[in-house]
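Attaching a single structure in structure tokens format; questions to follow.
A selection of the complex's chains, in situ.
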Amino acid sequence: MDKQVSARNAQGCAERVTAVVNQLVDERCTRLPHEGRNGGAPLPSHDEVGKIISLSRRLVFPGFFGASGISYHNLQYYTGIAVEELYNCLRVQIAAGLAFGEQGKESIKDDAKSMALDFIERLPELRRVLFSDAQATFVGDPAAPSVDEVIFCYPGVRATVNYRIAHILYELGVPVIPRMISEQAHRDTGIDIHPGASIGESFVIDHGTGVVVGATAIIGNNVKLYQGVTLGAKSFARDENNNPVKGVPRHPIIGNDVVIYANTTVLGRIHIGDGAVIGGNLWITEDVGAGEKLVQARPDNILRFK
Amino acid sequence: MDKQVSARNAQGCAERVTAVVNQLVDERCTRLPHEGRNGGAPLPSHDEVGKIISLSRRLVFPGFFGASGISYHNLQYYTGIAVEELYNCLRVQIAAGLAFGEQGKESIKDDAKSMALDFIERLPELRRVLFSDAQATFVGDPAAPSVDEVIFCYPGVRATVNYRIAHILYELGVPVIPRMISEQAHRDTGIDIHPGASIGESFVIDHGTGVVVGATAIIGNNVKLYQGVTLGAKSFARDENNNPVKGVPRHPIIGNDVVIYANTTVLGRIHIGDGAVIGGNLWITEDVGAGEKLVQARPDNILRFK
């Protein structure tokens, strides 16, 4: 290309780029998340929320996560600092969450401090329940060599840790942050548990990719879900504007000691009775009685395929 | 171990390592990606492609991603720089993609610049369509508190952003880069949409893990897919050398206003009519009429399960 052409092209390129910039800054087609409310408070930070998860995890399972080299001798130092860091992270992110959620901004900072402190105080109970989950996972898996290995690298436990952290914050009324926490587990494990779900002790998710648990689901103790299991909504009420009505119970209630095998979809506010065993690849939209055992209809039509 | 033994072992170790190195550099069993074509041009970079995604996303949804603190006051500055960075990243990665794809190298640099500019100019339209997706996701989810939260942290929107970016580049004829973009969404969300697929406005993926949309699929407006839904190929033609024939339409055509529930597999160049509702866990290899509603055969055989 000779120089003149090249210069003309460069000119044309700059003009085209400028035109795009002008279109993209046109207010009529731009939506900013925080203009006009809460004085431009910063959004919650995915990185900082990740730090909340990781600090909580290392407080629940010291030595397994965070600094190696922890012993009973120095546990107090590490715990003291981690609790303080966690409190500070929470305080800031909860405030950002409250601002994001469009709640009135007057008392945001004080509310955030108070919620952060409430969360901190639930750490010992959080540890107790998460140990029950890890123990149940170990007992139910012939391939698991030890509880330590389950805690250290099983994705089901990882997702359950995030869920239980998110659920505490959800109960405290924190907006958006619980969702961010559950999405981080979703991304890492393929397990998507809504923070609003209510889940009993000794909860086990095996392999887990594709598991979905909806916002109003209730799960008893000692339940085991395999990969691809959905506890979802079949449909939902809409208001006069055709918007979905928020807050209506629409996900299943699962009893104690239930097992649901891979890829089964359980939809609607139905009841699965205690001790039921539900085979894989099923579509369940009606109640299942206690102790019932279901499997898919046989593929009786064995055909030439293709 | 006494010292002599230890020295002998170290010696043996070094020899064994050297032998492996020699085997691994033997040209007969080594395949390099870029030897013998395009003069050793560097491969596309996963990191730089990630930057293309992230710059595009922050241009589409300013304030939600990238620098916080954006307001209408300074939007122009951030937009100007992001567009420029995007253009430069694209230019380099498209060129690397063209070289990877073994196309003649004469005009690679000029082609890459021209394609990069074409992409930039489609950003305003990209923003418009992605807003329709976010809005439809909000309207269809009782658990979503606001469109802002949908944009900010829903994996379905994230995957759709990547798909729409990748699709533009695919249409411009860029090799490999679109695939890399869709694989980044696949890794983060478990949603695997081929850049070649054609998807209408107001597209919703809920939860999404395990969703697969094939290269020649065509999807109408206002379609909703749940987790685990596959729009795939049942089989494909092979040529005389038993290689698959490229480019033949082999994936489903989905009408407008269709809903497909979790884990259903729709295979082959079949048609799903407008307004159809397909239940979960189904295997669909034949056309479904407009407005039809399908569910799985009942598990009528309730057996003792062991």
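Per-chain numbering from 1; labels A and B assigned in written order.
Throughout what follows, a contact is a pair of C-beta atoms (placed from the backbone, for glycine too) under 8 Å apart; a residue touches a chain by one contact, two chains touch by 3 or more.
Every value quoted in this text rests on a predicted model; they were computed, and no experiment measured them.
Student: For validation: placed chains = 2, all identical. Expected total copies in the complex?
Tutor: Every protein chain is the same sequence, and the full complex holds 6 of them.
Note that only the chains that are shown with their structure count from here on.
Student: List the centre-to-centre spacing of subunit A and subunit B in whole Å, with centres computed as mean CA coordinates.
Tutor: 23
Student: Hey, which residues of subunit A end up touching subunit B in the complex?
Tutor: 1, 13, 16-17, 19-21, 23-25, 27, 29-35, 40, 42-43, 100-102, 175-176, 179-180, 183, 186-187, 190, 192, 194, 196, 209-210, 212, 214-215, 228, 230, 232-233, 236, 242-248, 250, 263-265, 267, 277, 279, 281-283, 285, 292-298, 306
Student: In their complex, what parts of subunit B are in touch with subunit A?
Tutor: Contacts found on subunit B: 59, 61-64, 68-72, 75-76, 79-80, 83-84, 87, 110, 113, 117, 120-121, 123-124, 127-128, 131, 139-143, 145-146, 148-149, 151-155, 188-190, 207, 209-210, 226-228, 234-235, 261-263, 279-282, 295-305.
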